[in-house]
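Here the complex is missing a single protein chain, while all its other protein chains stay put.
For reference, chains read A and B in written order, and residue numbers begin at 1 within each chain.
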Amino acid sequence: MATLDKPNEYKVIGTSPLRHDGVDKVTGRAAYGADIRLPGMLYGAVLRSPHAHARILSIDTTKAEKFHGVHAVVTASDLPDLESKVVELGEGVVNRKYQSNNVLARDKVLYFGHAIAAISANSLNIAQEALGLIQIEYEVLPPIMDVRQAAEPNAPILLDEVRTEEFGKKGDVPSNVAGHYQDKCGDIEKGFKDATVIVEREFTTTMVHQGYIEPQNGTAQYNPDGQVTIWCSTQDPFGVRQQVAEILEIPVSNIRVFPMEIGGGFGGKIGVYLEPLAVLLSRKSGYRPVKLTMSRADVLTSTGPTSGSYIKLKMGADASGKLTAAQATLMYELGAYPGGSVGGGMGVLLAPYRIENAVIDGYDVLVNKPKIAAYRAPGGTNAAFAAETVIDELSEKLGIDPIEFRLINGSKEGDRRVDGFTYKRIGYLETLQAAKESEHYRSTLSGPHRGRGVATGFWFNYGGKSSASASVNNDGTVSLLEGSVDIGGTRTSLAMQLAETLGIPAENVRPVVADTGSIGYTEGTYGSRTTFATGWAVYETANSLIEKLKERAAILWEVEAGQIQFENGVFSSGDKALTFKELASKLDETGGPIMASASVQPKGAGPTFAAHIVDVEVDPDTGKVQILRYTAIQDAGKAIYPAYVASQIQGGVAQGVGWALNEEYLYDEHGRLLNASLLDYRMPVALDLPMIDAVIVEVPNPGHPYGARGVGEVPIVPPPAAIANAIYRAVGVRMSKLPMSPARVVEAMKK
Amino acid sequence: MPNKVHVATTINSEETEFLCEPHQSLLEVLRETVGLMGAKEGCNNGNCGACNVILDGALVNSCLVLAVEIQGRSITTIEGIATPEGLHPLQQKFLEHAALQCGFCTPGFIVAGKALLDRNSNPSEQEVREWLAGNLCRCTGYDRIVKAVLDAAKV
Partner (left out) sequence: MQSFDYVAPASVDEVISLLASKNGDAKILAGGTDLLVQLREGRRKASLVIDIKIIPELTQITFDPQTGLRIGAAAACHEICRDPNVSRLYPGLVDGIQLIGGVQIQSRASVGGNLCNASPAADAIPALVVHEAICNIVGPSGSRALPVEEFCLAPGRNALQAGEILSSVSAPTPKDKFGAAYLRFIPRNEMDIAVVGAGVSVVLDEDGKGFVSARIALGAVAPTPLLASEAGAFLTGKPVTRENIREAARMAQSIARPITDLRGTAEHRKHLCAVLVERALNLAIERAGGKYAE
């Protein structure tokens, strides 16, 4: 990992101290959701649909209820029947009625694995055995599994009430196309006329899963007085609270969510699956706590993967290499319910480029697959797979180096995206320049069937609401409470921002991830927002502490608070000075304990760009692709915690490699998922990857006190395109389907 | 009441005993009965390594060992890797190299790393990657994990 040579102007920020929760995590002491044990706890299991599309004609739970050791059985009839209402959640919106239906199917099952009933029992074994006693009558319906077929006028309809929303209006016939969106600028007819070279290609990708190693879990205690406590693996404890409140029609204030340590999320642990079931079962089981965990098969069949897609893209450029026009159709799978990510894809598609004439049509389409969930830059990777390979082809046809081509067209401050947004300070050109000058790019790659590919990526990054509070201890340490679940080191990057502002070492801050009852409202750890937005909350909390401490110094030195300076961790006035630690020891004598807090919703989250370079070797006889070398260059604004920024980048690259080469959802003709296990849902292992060079570029984000941009999502955007471009240079074939599995490479080479 | 078997065994150098049903996996019993939560369930069918323990010196997936099989045998779990003096070099190096993000796979990797270093005190990068191929990580891309193991070997 390298941060391009710039002296670090900070004392704490930009260093990589050992993370505060590190010892717990390397000794196995950290408590994850499935580790919780409560007195009298019962175990739950969920019955899931064997059909991809069916009407539920009847459910008979009497035998299961009577089974020895069973305490309660719940179905959708135990849930309030909700009206359709759209609310904000995570990086998108959800409809609470559909959320409820996804948690327990009502009237219809819409995908293989759709939850229908749940049981609580003395042991998991008993609960699972009792599932077999629930009798359900189905009317099996034809499943629709392909996004283009689902969009056709005569396709079997999943949800009778869905109408296509487009141009601000709702259509008048039932449709699986829940939404049609369009971004448009200029005149593409003229733009294509001005082009010297035009490339038009079609692409398909399948569903892929976030692949977190820890399956979902949820434990709930429903008290006789109506107070509910939930312990779960989630990225978004306040989101869990809200969703459970809405789905069960319980007041939000009655629910307290304790986020346990989380074993990966990547966007897949924002929507609830088990928590409402645990609450329902606890209420129905004589108020005993109930724990539910998902098996790996459940995770793959029944939690939200990201959309598979069909993309058609046509782009033109003139002889000088300037892009003149682009026309795109993006059709993204929604899975069983509306709430999709084609908008993300539409935004990412051309974000790195200045282009005057473009039309982008995006469609969110229902299919009989699990309702999709966010997966790290949701919608972006699919779009970049299309755009970055077409750009590669354009540059090649014009005889222009692929990085040079992007420099010619690259977005910068003041440029306007196709969706209308105007960039403030961004680092795309700097990232490209770093790629161009990198040792990797300048090195020679030799050997048969080897090739080098380049691709770039973009992610919006999000702000949102965050809270923090801190109290000063007499020994000069500070206890920091914050509401952002720590998936990858953020409790430390937040502690570091507090420490920097207060002029104390990071080790002197004790960060705690608080539950929803102990901290102000904080949106989830998603959208690459935590270091940015919760960082703002922490920064303002620190400044508030400083003001209060100045008042204490003023009391000590008998001056006005306005005469106190604070710089480099030292409070001073005239010839008097005290360090933070020294002043902290005098709190008792100046009025007692000090606390401060802040709740923020900062604007100014800076978007992030990445440029990836990959060398591959293709075995022309088997079609297998080996990654020889990978460099991922990314603008982090300011890397608060560089080792963890680099690790985020490496992890995103690894997921992108899996997406590119081997991961896919395989369904049979009945719509049943064939590969619901980690044996056949193939994620990269240590032997599949080389060392991954993460290079951090810093173009500070003016919207953050320390210049931070979100970093977590953009690394997954370029890899499939970069690898496709490398395969082209290795063996001369342009791949247009993901994954680029060995069979597909061999097939492409035969043509 | 189901038929339970009494097992006397050694876990992390301590003599232990427990009751379990014959069908219960070692993973399940470690977590539910013995109370050692460090081994995790990621897949329950031998494809992710999050449940790793060392059984009489051999690295195994505890989800694929029956608890009754460890009668009279000796296992080491993540809880037995550190010593009363402090962290094992592997654990220390994982922290220094930032070789974890969410930390869920980390106990499995550290147990696997220990089994490797007990057998091969100076592995190459290739050997480390081959050995760790049975442990899945989704957060880190393995780069820092491999570096941490290589660095721990030097200690």
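Throughout what follows, a residue touches a chain if its C-beta (ideal position, glycine included) is under 8 Å from a C-beta of that chain, and two chains touch if they have at least 3 such contacts.
Since we're looking at a predicted model, the values are computed, not measured.
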| item | value |
| --- | --- |
| Missing chain: touched chains present in the view | A, B |
| Touching the absent chain when the full complex is considered, from A:413, A:560, A:582 or A:680 | A:680 |
| Touch residues of subunit A, complete complex, unshown partner | 125, 128, 621-624, 661-662, 666, 674-675, 679-680, 682, 684-685, 687-688, 741-743, 746-747 |
| Residues of subunit B in contact with the chain not shown | 2-3, 5, 21-25, 44-47, 49, 52, 55, 58-61, 63-66, 68-69, 112, 115, 130-131, 133-134 |
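To be clear about the criterion, only the chains that are shown with their structure count from here on.
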| item | value |
| --- | --- |
| Mean-CA-position distance for subunit B and subunit A (Å) | 29 |
| Contact set on subunit A toward subunit B in their complex | 16, 18-19, 21-23, 25-32, 34-35, 210-215, 261-266, 293, 295-296, 487-489, 643-644, 646-648, 650-655, 677-679, 683-687, 689, 691-692 |
| Residue ranges of subunit B in contact with subunit A within the complex | 31, 36-45, 47-48, 50, 77-79, 81-82, 87, 91, 94-98, 100-107, 110, 125, 128-130, 132-147 |
